[in-house]
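Data first, discussion second: the structure below is written as structure tokens.
Note that one protein chain is taken out, while the other chains of the complex remain in position.
Which chain is which? They are A and B, in the order written, and residues in each are numbered from 1.
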Amino acid sequence: MSPDTITLSSVQNRAQERFTESGWPAKKSEAWKYTSLDALASASPQPANDISGAVAMPAGIAGQQSRLVFQGGLFRDDLSDALPAGVQLVMLGEDERALAAIDEIGASDNLVPRLTVAKMTAGISLRVAQGIVVDRPIMLQFVGGAPATASHPVIHIDVGDAAHLAYAEHHETDNGLSAPFIVVRVGGGATLDHIKLQLESATTQHLGLTCLSLGERADVNSMSLSLGGALSRLETHVRLDGEYGELGLSSIYLGKNNQHHDMTTRVAHEVANCNSRQIIRGVLDDKARGVFQGQVRVAPHAQKTDGQQMSRALLLSRDAEADAKPELEIFADDVVCSHGATVGELDETHLFYLRSRGIDEAEARAMLIDAFLIEAVAEIRHQGFADLFSPFLSGWQVPRKG
Amino acid sequence: MALLEIKNLHARIGDTDILHGINLTINRGEVHAIMGPNGSGKSTLSYVLSGRNGYEITEGDILLDGESLLEMEADERARAGMFLAFQYPVELPGVGGMAFLRAAVNARLREQGEDEVDQLGFVKLVRAKATELGIKDDMLKRAVNVGFSGGEKKRYEILQMALLNPSIAILDETDSGLDVDALKIVSEGVNSQRGPEIGMVVITHYQRLLSHIVPDFVHILSAGKIIKTGDKSLALDVEENGYTDLMENANVA
Partner (left out) sequence: MVATTETIAAVEDATGSYKYGFVTDIETEKAPKGLNEDVIRFISAKKDEPEWMLEWRLKAYRYWQKMPTPNWAKLNIAPIDYQDIYFYAAPKSAEGPKSLDEVDPELLRTYEKLGIPLNEQKMLAGVAVDAVFDSVSVATTFREELSKVGVIFCPISEAIREYPDLVRRYMGSVVPVSDNYFSALNCAVFTDGSFVYIPKGVRCPMELSTYFRINEQNTGQFERTLIIAEDSSYVSYLEGCTAPQRDENQLHAAVVELVTMDDAEIKYSTVQNWYPGDETGKGGIYNFVTKRGACRGDRSKISWTQVETGSAITWKYPSCVLSGKDSVGEFYSVAVTNGAQQADTGTKMIHLGQGSRSTIISKGISAGKSQNTYRGLVEMNKGAEGARNFTQCDSLLVGDQCGAHTVPYIVSRNPSAKIEHEATTSRISEDQLFYCLQRGMTEEDAVSLIVNGFCKEVMKELPMEFAVEAQKLIGISLEGSVG
């Protein structure tokens, strides 16, 4: 592809062609084995063109943040805050490098890079200049929308060498489909703190894909929470492209009623001397279903890799279901890689111990669930993000009948 | 003929030169101590002598009973009579302690054209020697060095030495990580194997070990060269005064 064919419309056309060719993933496809998109494929919500009306803003990070607001998937510049110093925002169409990166991802078989790019409702590119320590977090706020509509925002973030950025995603919409596609390049020696809160309405389907690439000595700390939506899949692909990269990638999913939560990660160690660590916790009640798929791939020559992954799921009811597929693909030998997965229920002995100390059942269960989740929560490096996170966990628990 | 002759030995690891011309002669029945500050090349010397991969000899020779070792692989040198007691003995998950000992002893016997050990007799022999070193039976059933304390690891090294009957034993910082009691037991084990046929090289940073394993000769190693040789009193000297003066004098001289 020659440079002069990288325009927004050429990239979008290509994405549309690719989507037409591959379509919605089939039930039997390996990557979507536990999550069915049949209902979504037939409903096929479309982007809305108009944006109007006031938007209720959820509480933000105590102190400050720079909010960028997306209503129904469309960028509301007028409702957004000014950017912190050192951060530049341009429309995606004006950033060739970003377009090239997005186009390349769409070449491999994946749903969101094709569908969302083709139907893009908003496209922005954020750049943090080299060496800048951004003084307050950027909050990507997703609100509004309606059941028949689809939100397809495409966001490219470039964190320059030795820079520091914290960005949060807050998804609390009424969309039929929210399908954000976010691509982040973390430069050499740069650090990134990230948190994603999926708090969609009970009828929303959320398919998010975040693609991260880390340069030499880059350091990324990321946490995702899936709490809302009817069906959600939070997919994260990470490439460790530079030596001595550090990745902490954690997630928590909490399911009730008939919710379906899918957390899928792919971490690729392409070069030597990088460390990756994933802690996943899921709690499922009623008829909810939780899926964790975590692939760690170590390329030949990616020696001295340290890749760890631990996933635990807790089933609170007879009808809940947890599925896990932690996968290791190792082509280098001087590595330390391990993964673990457990599924079970609250320990009766622990429950009894708390109750024997006078604590009622509901509170005892809540305490044990908190304890179960705490190891993951402790992974959040950014204090402001950790504070933002906690109320959602305690608020989730339903008091149980004795 | 000397048991071990180290002649003008120069060695490097990767691009870094570490040994800059070591000369040392060890006769049967002698115990030589090699002392020196960190980075002087003590461990390198032990690895170069035992034939570990990654070290290149750029000049000089090592002769064991008059035969050059340079072309010999690590296991060939071992079967020729060289033993190294490691500073950090490595773990071998799943490999039982007794099975390991048997494999090592049989390798030696096969080389000499003899039959492999009789199982029952071997177990008795091992148990007897193990008891002398305060090694309990269940430790022998565990996997080699897995979960062993520092003292246990060093004792297991000395047990191996007792079973393999080397002609030259190199003890690489055998005292590191040992408390007073462990040090005593290990030293007794080593001393019980001293004799007119065996030569020993005791590498250590501190004098303490040498009060228990009393050397015939003490050499000070600094920056890859032996800068001073003396008898056991040299070790006490070092303890009193440290290495700095000695090193400075060496440079001046």
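One rule holds in what follows: a residue touches a chain if its C-beta (ideal position, glycine included) is under 8 Å from a C-beta of that chain, and two chains touch if they have at least 3 such contacts.
Just so it is clear, the structure is predicted and the values come from calculations on it, not from any experiment.
J.: Taking the whole complex into account, name the chains on display that the unshown chain touches.
T.: Looking at the entire complex, the absent chain's contacts are A, B.
J.: Among A:A100, A:A162 or A:C337, which one touches the chain that has been omitted from the display?
T.: Answer from the full complex: A:C337 touches the omitted chain.
J.: Which listed residue, A:V128, A:A313, A:A366 or A:I380, touches the chain dropped from view?
T.: If we include the chain that is not displayed, A:A313 is the one touching it.
J.: For the chain left out of this view, which of B:F86, B:F148, B:F217 or B:Y243 touches it?
T.: Selected residue, touching the omitted chain: B:F86.
J.: Among the options B:I13, B:A107 or B:M139, which residue touches the chain absent from this view?
T.: With B:I13, B:A107 or B:M139 as choices, the missing chain is touched by B:A107.
J.: Quickly run down the residues of chain B that touch the omitted chain.
T.: Answer for chain B: residues 50-54, 73-75, 78-79, 82-84, 86, 89-96, 99-100, 103-104, 107-108, 111, 143, 160, 164 touch the chain left out.
J.: What does the interface between chain A and the hidden chain look like in terms of residue numbers?
T.: With respect to the unshown chain, the touching residues of chain A are 30, 300-301, 303, 313, 315-318, 320-345.
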